[in-house]
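Just one protein chain is left out here, and the rest sit where they should.
Right, subunit A next:
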């Protein structure tokens, strides 16, 4: 069902990443098509963020090939990835606290490099933030004065700025309110309908099922199956934790017993 969605934009084969003695990723395979939402799920420390950072050019893979639109590429710096059209919302957001919202949104891609066009940037900032139903009092305050959710919204808005081909969101809704979470999910669907690819990392299975076309499970740095949103909850949890008998199923069983 996904293969006919669109052409293959991103193809990873045998990607590994080693941090000294720690193997964070081993032999990872991942495909992303145009107009497709791929959810990346897994336990804490499974290597999801590391994979995203490899694709964002933040970390260099130890091994493996990355193909972009059929051509092998080397993502040797964040700039390269951004130029190709890979935008990222990092788990730690990566905002400059001393700069205001507008400066952060346009960081590295300012309008008119020799005489910054503050007015145009501010207008564009408000339009982007409005699309996300952002609750931000002023775009001229430094990021340091914003709440966690507001910062997350700014980071998401920034990833949309360059109209990327693929956008990667690392737990984008972790700190968001109800309305803002819904807006982000809407946004993910809008981005997909525009024919772009989305990689979504989330621990919230409800959100994942709501928007994902495919669910890729990572476990201990390795691929552990690809599922669709029709897969049952138990099956998914089993793939994430690596056993059908796990703390989640035990807890469920206990609750059922108590109910009886």
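The rule is simple: contacts are C-beta pairs under 8 Å (C-beta built on N, C-alpha and C of every residue); 3 or more make two chains touch, one makes a residue touch a chain; residues count from 1.
Please note the rule applied: contacts and distances are computed from a predicted model.
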item	value
Listed names "Diguanylate cyclase/phosphodiesterase with PAS/PAC sensor(S)", "Xylose transport system permease protein XylH", "Cysteine desulfurase" or "Protein SCO1/2", with the criterion being the UniProt name of the chain not displayed	"Xylose transport system permease protein XylH"
Which of A:122, A:171 or A:189 contacts the chain that the document leaves out	A:122
Of A:107, A:182, A:205 or A:220, the residue in touch with the unshown chain	A:107
Options A:14, A:45, A:137 or A:242, residue touching the unrepresented chain	A:137
Those residues of subunit A which, in the complete complex, touch the missing chain	56, 58, 77-79, 82-83, 88, 90, 94-99, 103, 107-110, 113-116, 118-120, 122-123, 126-127, 135-139, 142-146
